[in-house]
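Next up is a structure, given as structure tokens.
Every protein chain of the complex appears in place save one, which is left out.
Going in written order, the chains are labelled A, B and C, and every chain counts its residues from 1.
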Amino acid sequence: MNEIPLTHILFVSTALFFIGMYGLFTRRNIITMLMSIELMLNSVNINFVAFNKYLFPDKLDGLFFSLFIITIAAAEAAVAIAIIINLYRSHQSIDVDDATEMKF
Amino acid sequence: MNLSLLILLPLLTALLILVSKQLAQIRVIGLVGSLAQLGAAGWLLKLYMDQRAAGNAATHLFESNTVWFKALNINYHIGIDGISLAMILLTSLIVVAGILVSWTMEKLSKEYFFLLVLLSMGAYGFFISLDLFTLFFFLEVAVIPKFLLIGIWGSGKKENSAMKLALMLMAGSALVFVGLMGIYYNTHTFDMVEIGRMGIALGVQKFFFPFLFLGFGIFAALFPFHTWVPDGHASAPTAASMFLAGISMKLGGYGCLRMAALMPDAAHSYSWIIILLATIAIIYGAFATMMQTDLKYINAYSSISHCGFVILGIGMLNKTSINGAVIQMVSHGLMTALFFAAIGMIYSRTHTRMVAQLGGLLKAMPFISTVFVIAGLCSLGLPGFSGFVAEMTVFMGSWQNPDGVYRIATVISAASIVVTAVYILRATGKTIMGPISDEHALLPDATWNEKLAAGLLIVGILIIGLAPFLINQLIMPTTDFLMINIDKALTLK
Amino acid sequence: MSSTIFILLRQELLLSLLIFLLLFIKIGKERSNESILNLINILLFVNLASGLFGMSEGGAFNGMFTTNAFIVLEKNILNLAMLLISMQSYAWLKNHKQLAEYYLLLFTSLLGMFFMISSGNLLMFYLGLEMSTIPLAAAANFDLAKRKSSEAAMKLILSSAFSSGILLMGISFLYGTSGTLSFDILTAHISNNPMQLFGFILLVSGFAFKISAVPFHLWTADVYEGAPVAVTAFLSVVSKAAVLFTFTSILYKVFTPIATVWYGVLVVLSVATILIGNLFALRQDNFKRFLAFSSIAQVGFILIGISGSSQTGSASLVYFVLIYVFSNLAAFGVVSVVSALAGKENISDFKGFYKTNPFLSWVLTIALFSLAGVPPTAGFFGKLFLMMAGAAKENYGLITFAALNMVISFYYYLKVVKAVFMEENEQPIQKLSVPAITKLAMYICIVGIIITGLASMVYDYIYSLSIGM
Partner (left out) sequence: MSNYLYILWIPLLPLATFVVLGLFGRKYFAKSAGIIGTASLLTSTLLSFVAAKQYFFEDGKVNGVYQKIIALKYTWLQFSPNVSIDMGVIVDPISVMMLIVVTSVSLMVHVFSLGYMKGEERFATYYAFLSLFTFSMLGLILSVNIFQVYMFWELVGVSSFLLIGYYFNKPSAVAASKKAFIVTRFADLGFLIGILIIGFYGGTLDIGLLIEKFTSAQSPEFISITTASFLGASMLTWGLVLIFMGGAGKSAMFPLHIWLPDAMEGPTPVSALIHAATMVVAGVYLVARLFPVYSMDEAALTIVTYVGAFSALLAAVIACTQTDIKRVLAYSTMSQIGYMMFALGVSKNGGENGLGYMASMFHLFTHAFFKSLLFLGAGSVIHMVHSNEMKDMGGLRKLMPITHAAFLIACLAIAGIPPFAGFFSKEEILTAAFHENKLIYGVALFTAALTSFYMFRLYFNIFWSKDAAVKAHHSAGHDDAHDHGEGTWTMKLPLMILAACAVGVGFIPFSQFISSDGAPLETHIDVVFSIAPVTLSILAILLSASFYKSHNAKSDKAVAFFGGFYRAAYKKFYVDELYLFITKKIVFPLIGQPIAWADRNIVDGFMLLLANTTAKISTAIKGLQSGKVQNYALYFFGGVLALSVLFIYIWK
């Protein structure tokens, strides 16, 4: 059977990564920004899995790494959401441009 | 004698001052401490002379070398030769005088005396250290006290002056540091004696000498990096200006001298630049002084001009001129300290330093005026005072340099003695002589401590001025040794 | 599963115990803050002491966790910093409700750092890193009421998440090109191929973000300003130190084959960092922000030291960090006391500070002098040794640049001293009563600042443990 070459998958993951980055740079809503970061993390996950599957199938390093990434991303998201909620309490908004009190 | 005593004494004094309670206590401790330093220095002189008389021909006496940072080959290597001993004596004299002059300091007196003593400690350490890192360490130790002394107890736009002084000196030491790095990574040691023995590759010298000489030059008010001098001296409290001009400018001159001896080839190939700058400093400083109206500024600018002679003497790179440079360092230290002391006394009474607002003080305060005149006469190089001996030695030395350009430099520098006479006499004529204003007519003359301080410095000046063979006897052998290296370099050319 | 593992991991285990204890305290019956604080400080001291003896060397979890005398030393330094911070935040936490949470967060992050430092494997490293970062984001938000605090936390969590994304990308590339995550094996596969270089640079960027090197530093100032002083202190000293240790060991151990490349990277980073840090520090009035930028500049000097890539390099790094702990924490101690008791955080408020609080003024001054690198304080030696280590590469342009930048840094440090000693103020900060334990912490810092420099055995000890390349 002819399988999808690694480069294709890498292309997808890279695209995902930069899409996430683009979202982070452009979106004003903090929640959305957080989601874009999740995208980036997931693209990394794809990388790991792909590398593992294609190049080093005998060991499972990559897979495990991606598992850990998922967990930590969850933790991170939890803390982030908490912070955002608190930010909303104090700023009455989750627009990132409203939280630019400290500068220069 | 263990030279570390010279560091421990001030340290001990400083600590005692920190723990002491009331003003009287602080003063007494400070005075006793400084006297102890003076005594130690004098004793050291005696021991040194005995050793020499006993035929001890080692270049450095009382040498002791203990490992400090083993991994980096940094040693606490100390020892003295004639030149450093002369500097040590100068320092101890000025410290005593400074403490005496600031006897009546009320504001934050504890901190004040503490910093003074700390400064002196830095100076001693600097003069006794034979290890470049230790040298650098003490060089910087001596900077920050100046900043605080000027900034806290100063007058006028003290903060700016303090900041300018600190930053320029720090820039100087930054340059010095780079130079040290260069030497270290090419000789793998900081030990001056060792480096002197093995010598430094010509290229390395050529590249790093400017860093070191310029760095120390900033401390020695080398043109055009002298601008910290006027403001710093003018804003500083009396004792601080005495220390500044008397001690810490000498750190620079001493450093320059050591560096020139350490890298003679480079010193020789750059000597024309050094001499150019020195000559400019001398004549330019003199003319700038002529225009000043504030006594402290007058003395500060004249310091620039006088320190120019030190650099000139070093730049000429021959025995006589280097002798002259050393004598000039000592002489200028004493003389300018005396001058600042006198100005301080006048200022503390009249509350003005403006020449125009003073006059006829000789009537009201004969002693202070006499001190002022003596300082002035010494500064314009009158025979019998140290200034004459120093300047003449420098002239004789630099004239030995048959190159026409150097001759012209010498003549120009010599011309400064006329300008010096002009500004000194202007200052004296306007402040000491002439009619006295009524509110000054009843001011009191010097108090015992001021008389003592002035007397001490004057004695120093006179000893050099009347019996120069004594100090010559002290420094000649050392310069002879320095010349061995330098001549070697010159003959290689 | 032998008992040696308990010895190897004793610092981590002790810390975990502390964390559990805190949980119990939290759920247990109400106790007075004072008692809890004292207890914690005592325990922290024990924790520190435990690390001091019985250095042990070896690895666990087949190489994922490695430790040796040097690493233990590094952890001890972190413990020391933790202890000092906790002693200094006494005044702030005395009547703070969630002090247990506060300690929980900091300890967790510290635990993460321990694991990161002794990680022998990219996965372990990543776990440690995140474990140390995420709690800090929460801690930054510890002043729940303050707008700035939550803004700071938001900025920290977002940018650190972004940076870990970048970092992970780098790791994935390294993994893809070498097929392994373990450091020892990885070294063999490191070469100049572009993909790997790209991965390496992404990894370095992640590090640079954590140690706030320019241009990855922008979060620093805002977070420092917004976060509570104690947290700021932790951020600026502990987390930075931990990452620096890890960074150095990874560079020296793993990326030896491309040393020339990362030397270049370090030079570029350090030049940018020193310059930008100084230029921004010049203008600051908020004390925490000022310290933030000054610490950025400090990192620049540290990078020069690391770039020496020699035993001297790593030794002077650890040495400097130790001094930095003392100096920076002394400064932060004063700031935290002032902000906790007088509620002032601006340099301009410190005018005439000496008249009212001579003790605090001297502590602050000595600390700042040490940061500026003025003898006889230890900072002088620390900075000089870093630059000496860097100078070993005979790149004198860099050294001159750094040395001259020291002059700029002098300016802003002396500016604070000027304000404290020389300038007048119509309503100066009133006389503050410093808690005894905080005072003790400050004394420890001062003694440290004096001793660490002058007593050469400290440096020699560190040097004897440290490893070159």
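Criterion: a contact is a pair of C-beta atoms (placed from the backbone, for glycine too) under 8 Å apart; a residue touches a chain by one contact, two chains touch by 3 or more.
Note that the structure is predicted; figures quoted are calculated from it, not measured.
A.B. asks: The complex has one chain that is not drawn here; which of the drawn chains does it touch?
C.D. replies: A, B, C
A.B. asks: Using the touch definition from the top, which of B:M433, B:I463 or B:L490 touches the missing chain?
C.D. replies: Considering the complete complex, B:M433 is the one touching the chain left out.
A.B. asks: Looking at the whole complex, which of B:L108, B:V193 or B:M396 touches the chain that is not displayed?
C.D. replies: Only one of B:L108, B:V193 or B:M396 touches the chain omitted from view, namely B:M396.
A.B. asks: Per the definition of touch given earlier, which of B:V32, B:I273 or B:M291 contacts the omitted chain?
C.D. replies: B:M291
A.B. asks: Looking at the full complex, which residue from C:F280, C:F301, C:F350 or C:Y396 touches the chain that isn't shown here?
C.D. replies: C:F280
A.B. asks: Considering the complete complex, identify which of B:A166, B:I183, B:C307 or B:I417 is in touch with the unshown chain.
C.D. replies: B:I417
A.B. asks: Using the document's contact rule, name the residues of chain B that touch the chain not shown here.
C.D. replies: Per the touch rule, chain B residues meeting the hidden chain are 164, 167-168, 223-224, 226-227, 230, 284, 287-288, 290-292, 319-320, 323, 360, 362-363, 366, 377, 380, 382-384, 388-389, 392-393, 395-397, 399-400, 410-411, 414-415, 417-418, 421-422, 425-426, 429, 432-436, 468-469, 472, 476.
A.B. asks: Can you list where chain C touches the absent chain?
C.D. replies: With respect to the unshown chain, the touching residues of chain C are 154-155, 158-159, 162-163, 166, 192, 194, 197-198, 201-202, 204-205, 208-209, 214-216, 218-219, 221-222, 261, 264-265, 268, 276, 279-280, 282-283, 408, 411.
A.B. asks: Kindly note down the residues of chain A that lie in touch with the hidden chain.
C.D. replies: On the chain A side, contact with the omitted chain comes from 21, 24-26, 33, 96-97, 99-104.
Operating definition for what follows: only the chains that are shown with their structure count from here on.
A.B. asks: Just say which it is for the chain contacts: an open line, a closed ring, a star, complete, or other.
C.D. replies: line
A.B. asks: Measuring from the mean C-alpha position of chain A to the mean C-alpha position of chain B, what distance in angstrom results?
C.D. replies: 66
A.B. asks: Distance-wise, how many Å sit between the C-alpha centres of chain B and chain C, to the nearest whole number?
C.D. replies: Centre separation, chain B to chain C: 43 Å.
A.B. asks: Indicate the residues of chain B shared as contacts by at least two other chains.
C.D. replies: In chain B, no residue touches at least two other chains, as defined above.
A.B. asks: Flag every residue of chain C that touches chain A in the complex, lowest number first.
C.D. replies: Touching chain A from chain C are residues 122-123, 126-127, 130, 134, 137-138, 141, 144-148, 150-155, 157-158, 161-162, 164-165, 168-169, 171-173, 175-176, 179-181, 221-222, 225-226, 283, 289.
A.B. asks: Provide the residue numbers of chain A that touch chain C in the complex, in ascending order.
C.D. replies: Residues 17, 20-21, 24, 30, 33-34, 37, 40-41, 43-44, 47-48, 51, 55-56, 59, 61-62, 64-65, 68-69, 72, 75-76, 79-80, 82-84, 86-87, 89-91, 96, 99-104 of chain A touch chain C in their complex.
A.B. asks: Would you mind writing out the residues of chain C in touch with chain B in their complex?
C.D. replies: Per the touch definition, chain C meets chain B at residues 312, 315, 369, 374-376, 380-381, 384-385, 387-388, 391-392, 394, 396, 399-400, 403-404, 406-407, 410-411, 414-415, 417-418, 421-423, 456, 459-460, 463.
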